[in-house]
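Have a look at this one.
The complex appears here minus one protein chain, its other protein chains still in place.
By written order: A, B and C. Residues from 1 in each chain.
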Amino acid sequence: MYTETQVIKETKEGELVINMGPQHPATHGVLHLVITLDGETIKKIEPHLGYIHRSIEKMSESLNYRQFIYVTSRMDYLSAHINNLACAMNVEKAMQIEVPKRASVIRVLMSELTRIASHELWLGAMAMDLGAFTPFFYTFRERELITDIMEETCGARLTMNYIVPGGLMYDLHPDFQQKVKAFVKQFKQKVTEFEDLVTNNVIFQARTKGVGILSREDAISYGCSGPVARASGVSCDIRKIYPYEGYDTVEFDEVLDTAGDSFARYIIRVKEMNQSIRIIEQLIDNIPEGDTQAKMKAVIKPPKGEFYTRVETARGELGVYIVSEGGMTPYRVKYRSPGFSNLSALDHMARGSKIGDLMATMGTLDLVIPDIDR
Amino acid sequence: MFSLEGITNTIQNWLYSTFDPTFALLIECAIVILLAIGLFAALGLVLVLMERKVAAHIQIRLGPNRVGPGGMFQTVADTIKLILKEGLVPDLADKFLFNLAPFVVMIVAMLLLAPIAFAKNFQIWDINIGVLYVSAVSSLSVIGILMAGWASNNKYSLLGAMRSGAQIVSYELSAGLSVLTVVVLTGSLQISDIIASQADGWWLFKGHIPVIIAFVIFIIAVTAETNRAPFDLAEAESELTAGFHTEYSGMRFALFFLAEYINIFIVCAIGATLFLGGWMPLHIGHWEGFNHIMDYIPSSIWFMGKTFFLIFLIMWFRWTFPRLRVDQLLNLEWKYLLPISMLNIILVTVIAILGWHF
Amino acid sequence: MFLKDYISEVYTGVSSLLKGMRKTGYYFFHPKEIITEQYPDNRDTLKLAERFRGEVVMPHDENNEHACTGCTACELACPNGTIKIITKFDISPEGKKKKAIDTFVYHLELCTMCNLCIESCPSDAIVMAQNFEHSVYDRSKLTKKLNKPDSKIREGIE
Partner (left out) sequence: MTNEDIKAFITTVQPVATFDETGEWLNILVEPSQWKQLATDLRNSSFLFDYLFCLTCVDWKTHLTMVYHLSSTTQRLNIVIKSKLDRTNPEIETVCDIWRTAEFHEREVFELFGVNFLNHPDLRKLILTDDFEGFPLRKDFEDPINMIKL
């Protein structure tokens, strides 16, 4: 990190250095950006991280293979379920366990519900960053239904810890199907509201179109993933290219755009919600009967080796890299978090734009700070 | 029929019959000051509560509902909290300007109260250049904001103040031009004349489309001038935390907050006066019967009703639209509002000369 | 041509704004859509899902008996060291020594409600309760003793 004198030394005449964060309404957490400004124009952005670094990678080294899954809920708390899924899949891959069909269908359903909930929250927060407060409450109304479903089946609203290696912690709640159907119905009715309030709004379009452009080459080079990369035309949906948990058996489209600006990223996420709804509709009536948990030993000791799983969270590609030495605990765990790579592109995207544009760019990057800091 | 005119006349007659004229004038001044301050306090409380309730209902929430019936005294509680809070002054701030700024903003808001006609013959000062006075004084508030932004010695405040300066200066133009349309039609700058000219119908209705355009531009421009969303760039929360009043706390912050709401009230009152006839009841041409029924509603209620309708409109904007970017804000003014209002004023002049209005 | 574009731009802009205002206006005039939960007032009717994980409790039956054998499976399963079991040796009527719990210490302040202890319990002695109002003025109050005083292990549970 820079010391204060260094900053002053490197600042040219007429430039203004402002510290955005770690306490700032638009950074949604404790992100600290040191922004060099020329008037209102951004010259340079320097992210400073670590305000919420808990060293989950080190923590995971001292927890056993059942325990370390719960910590990952605290990384990207908005897609907690998908994080857990990645870890459980990694352990299953190491132990070469086949997950029962019912469990994997439920995992997919829950993942898609989590994705919708995450995108709903993002949509509200993004609109709020641009000064429209009201959509936030409308999106939370739908998100509330999902968290209620989660609460009923998984026992918690945000950090579910519903997945255990080999399957699920317990079976679905009897009301699950009916509640999900009610949610899908309401979601389809209300999704047009955002079109009127946000998408088609002339001010919103003016604020986001052509702002924070990320070209295809840059998106790949910066290691961007998820909606950020897909808005730049990079086909990177792990659910499509390396299908897991039976994503290859459901029909959905990978939403792509080529504009690479904030509006494209916005549209991608909105369309992705509809694709998630499509997956849920296909699966909700076809949950196979059977066990929800594969037979596993009480103590999990994967063989010596290295295992890597990739999943598509709401923010992009999450990779879990486990080095096992054959013991009760992993030797080394690395979480490749999508937000960390996406954040590294922020400086490139925001240079030369106005401070107001930074909000649109940062909002559409969908940064979750604990995911970046881990 | 209830009328404030009667009360004021009685008081004035009594004062002049009991005291020496100079002394009576002084007492009148004191009464006016007290009333103005009382009005300020009451308006602040009511408007803040109204804003919160309007916001809540738009956002499918209930809003304040704990203090008093239906949350009526929430703003009173908030005010007490703000008064009791410590007013922090940053170490490196320009202390004199820092303390002065909220009062400048407040005094400007108070000065604007003078020419407003609250009811029939109930006006502090019926100055003959009323509209000009309002335009002139309202642009002074930018000095207070710049002062606050500079004196805080905070980069966010400075950016906010600079934005505010650019914004108020440019929107002053189209606000002024749209006000002028009514002046052209009336032929007078005096508020009482403007209201009197609307005795057979409000300008909004009898002025054809040009006046409607002028009205829309006026609403947009005053929304910008009072730094309200979608033009709240000076205090853009997600960009500049709180803009020019980032460093203010306690009572000084409360003054800024109050001044913002008073400014909204005043610009809406002026809008109501110019375009919706002020205290003038809804009169339609020569329908004597209808006009007579309308006259039974007290003029003060007409005035307040129109003003609060406009305030509601501005609040409705705030809770619906995203914020503009600073260059788009200026584009909107210079590329859209200003050319349209210039064209508009030519049209209105033609209408006024040919006497095409009703 | 320029003028036509200009006017259509103004028209689409204004109409998109009016559409948004219609939506928010609809909600303003329809108070039935309000979704606010009146939390402390609706405490009596508030129903939490039965799986909701609020805190770990140890159910006791009417004879003040619980099902905990003191096997420490939950203590081992806990990722945060939330549970600490202190065991003692009871002497049964036949004169045999038998392991039993003395104190089941539960640190609520460390608990993340991950449910791993309940999963691991072989005798279902602990369950999750739905209570979520945990705030206290003193942190030490969050360290709880789950077995009631003088409670015994239920007959027939090994």
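Quick notes
The criterion applied here is as follows: contacts are C-beta pairs under 8 Å (C-beta built on N, C-alpha and C of every residue); 3 or more make two chains touch, one makes a residue touch a chain.
Given the structure is predicted, the values throughout are model-derived calculations rather than measurements.
When the whole complex is considered, the residue among A:179, A:209, A:271 or A:332 that touches the unshown chain is A:332.
Among the residues A:92, A:196, A:312 or A:373, only A:373 touches the chain that is left out of the figure. In the complete complex, the residue from A:234, A:283, A:314 or A:362 that touches the missing chain is A:234. Mapped onto chain A, the interface with the missing chain covers residues 1-3, 48-50, 53, 55, 57-58, 62, 93, 218, 220-225, 234-236, 241, 305-308, 310, 317, 319, 321, 323, 331-332, 334, 336, 340-341, 343-344, 348, 373.
Throughout what follows, only the chains that are shown with their structure count from here on.
Think of each touching pair as a link: the shortest run of links from chain A to chain C has 1 of them. If you average the Cα atoms of chain A and of chain C, the two centres end up 25 Å apart. Centre-to-centre separation of chain A and chain B, using mean CA positions: 45 Å.
Chain centres here are Cα means. That of chain B falls 51 Å from that of chain C. For chain A, residues touching at least two other chains, in rising order: 134, 141, 197, 201, 203.
Annotation for chain C: residues 17, 20, 23-24, 35 touch two or more other chains. Listed in rising order, the residues of chain A touching chain C in the complex are 63, 66-68, 70-71, 134, 141, 144, 148, 151-156, 159, 161, 164, 169-170, 173, 193, 196-197, 200-203. Chain C meets chain B in the complex at residues 10, 17, 20-21, 23-25, 27-28, 31, 33-36, 38. Chain A makes touch with chain B in their complex at residues 16-18, 24-26, 40, 127-134, 136-138, 141, 197-198, 201, 203-204, 206-207, 354-359.
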